[in-house]
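Missing here: one protein chain of the complex. Every other protein chain is in place.
Take a look at chain A:
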Amino acid sequence: MAKQRLISKKTVLVVLAAVGVWIGAAGLLAQSQSPEAAKPAPQAAQASDTDRGEKVFANNCSRCHKPPMTIPPRITGTVVMHMRVRARLSRADEQALLRYLAP
């Protein structure tokens, strides 16, 4: 059977360009926004972050699986990155989750 031409170079370029424009625009938009997370903060703010992290866990992670085993702090960042992608979390939620799991 003749090998099928999977996709034209032009289409690939158009798709990559569209993705690039989208991502670039998102990056510029994000730069124009004020930082979401709090500055180094009073203890009250940190407690608030921990509470929020617990809510993020309950509202997102627990929807799919049971609470995890103890996560060693040295891999918590990696695991939360993975969960941010899987659960489509915002950066603010990711940060709250980090503070909750690895204060």
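In this section, a residue touches a chain if its C-beta (ideal position, glycine included) is under 8 Å from a C-beta of that chain, and two chains touch if they have at least 3 such contacts; residues count from 1.
Just so it is clear, contacts and distances are computed from a predicted model.
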{"item": "Record-based protein name (UniProt) of the chain missing from this complex, from \"Formate dehydrogenase subunit gamma\", \"Transporter\", \"Polar amino acid transport system ATP-binding protein\" or \"Glycolate oxidase subunit GlcE\"", "value": "\"Transporter\""}
{"item": "Hidden partner interface residues of chain A, rising order", "value": "4, 6-7, 9, 12, 15-16, 19-20, 22-24, 26-31, 33, 35-37, 40, 55, 58-59, 62-82, 84-86, 88-95, 98-99, 101-103"}
